[in-house]
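Working notes for the structure below.
In this view, the complex is presented without one of its protein chains, the others remaining in place.
Take a look at chain A:
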Amino acid sequence: MTLPLTETPTPATQAPAPLSSFQKYPGGPGAEPPAGSGAEPRGSAALAPRSFLAKNPSVFWFLLALAVLTAVVTILSPALGMGAMSTSFVKTLGKTLCLCIAALAMDVVWGYTGILSLGHMAFFGLGGYMIGQWLMYARTEEIVVAALASDPIPPTAIEIAQGVTTQIFGVVGSSDLPLVWSFAHSLPLQLMLVVLVPGVLAGIFGWLAFRSRVTGVYLSILTQAMTLALSLYLFQNDSGLRGNNGLSGLQNLPGLAETSQDDLSIWFFWASALGLALAYLLCAWATSGKFGSVLRAIRDDEARVRFLGYPVEGFKLFVFTATAVLCGLAGALYYPQAGIINPAELAPIASIYLAVWVAIGGRGKLYGAVIGAALVSLLSTWFTGGRAPQVPLGFYTIDWVDWWQVLLGLAFVCVTLFAPKGIGGIFDRIAPPDRKGAPLGPDDGALMEKEARE
């Protein structure tokens, strides 16, 4: 190494070029933007304010597809007398839409922010429990009142409450109304709990985890532990939520005893479709602006975002909690259609499925998450419902009820290996949303440009 210190000083007059020469800076190799990039706004036009739909072209197509689906299901539903579709199938579709809402939440927290939460179905389940408490209490109350109406003396409020408690908790050998049922008589209060319980739990969990800067696989394991602990707790009769029996009869809406399940199923389907549309709009809005930009930046380089002055932990906590609340709301729409909820719904595997749906559908794209959740959960229903034809191999017969899991596992591995962008990536090939290259950095981007020239 030569000793740099012995060099003669350069005269100070030599240096400063005027700053305006920066404007002429040609930019080095590959400076010119690729030619023929077409519709993409060049230069400062990229900064021009664009409408919400222009920024999110998928929103229009998604809402259109959802509207068409809703119309078709409505026409075919038994409620309108066509009867081409069974009530249970309408319910299955309605439930699927709720799962899509959860998948949207998962996509925002994982695909956009990079937090692989494997516990979001716990919040979904909690939302279900909260609405289930009211459904079960109010419905049982009706039955008890009807039963006591034949008594010569009109029943007191205490007698009714006692009757309801015995009805609900006889199965776990208890006759006291647990504390967690304090608000079960009131729909508005339980609806508040649908939001508050998942929100507060996610808030406390997230605050502890993110504050300690737990990231990556450790955070995933923690979220699995959370959902497992919650599930095990709910399995106990002491939890006050009927242990392993769970809450049942949720498909019967209080005050609507005369309404047939045909009508109820289509009402819930409509509500689920509306919920999904609103959730999609909300997620598209949140992820398209600067907020989404910060989330993706956190996913790609958390430390750098801190040096820009953004409270990374605050953002993570906000997203984790908000998506937990969204999951809770989706669960509150799901379980009245399912009719029953028990602690097994909060098992760790449920949250892993949610991640698998989003991965197969394509994370980082909202429509990808919806497609993945809808496709995989409907296929799952079909395969495990015993309707898929068995495959006789002579020496062995493939029964899809058993082999579906294997098929799903294979599909997951294949998507990870061969189509990391998931099913949603196929749409991008048909109609590239923008030509800004692949989402994984310069190498992939360069490849895309080469492909475009060919």
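Criterion: a contact is a pair of C-beta atoms (placed from the backbone, for glycine too) under 8 Å apart; a residue touches a chain by one contact, two chains touch by 3 or more; residues count from 1.
We adopt the following convention: contacts and distances are computed from a predicted model.
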Hidden subunit of the complex - UniProt protein name among "Multisubunit potassium/proton antiporter, PhaF subunit (TC 2.A.63.1.1)", "histidine kinase", "Urea ABC transporter ATP-binding protein UrtD" or "FAD-linked oxidase C-terminal domain-containing protein": "Urea ABC transporter ATP-binding protein UrtD"
Residue among A:Trp207, A:Trp270 or A:Tyr310 that touches the chain left out of view: A:Tyr310
Hidden-chain contact residue, picked from the options A:Phe183, A:Phe318, A:Trp382 or A:Trp403: A:Phe318
Hidden partner interface residues of chain A, rising order: 1-7, 9-10, 12, 14-19, 21-33, 40-47, 49, 286, 289-291, 293-294, 296-297, 300-301, 303-304, 306-312, 314-315, 318-319, 436-437, 439-442, 445-446, 449
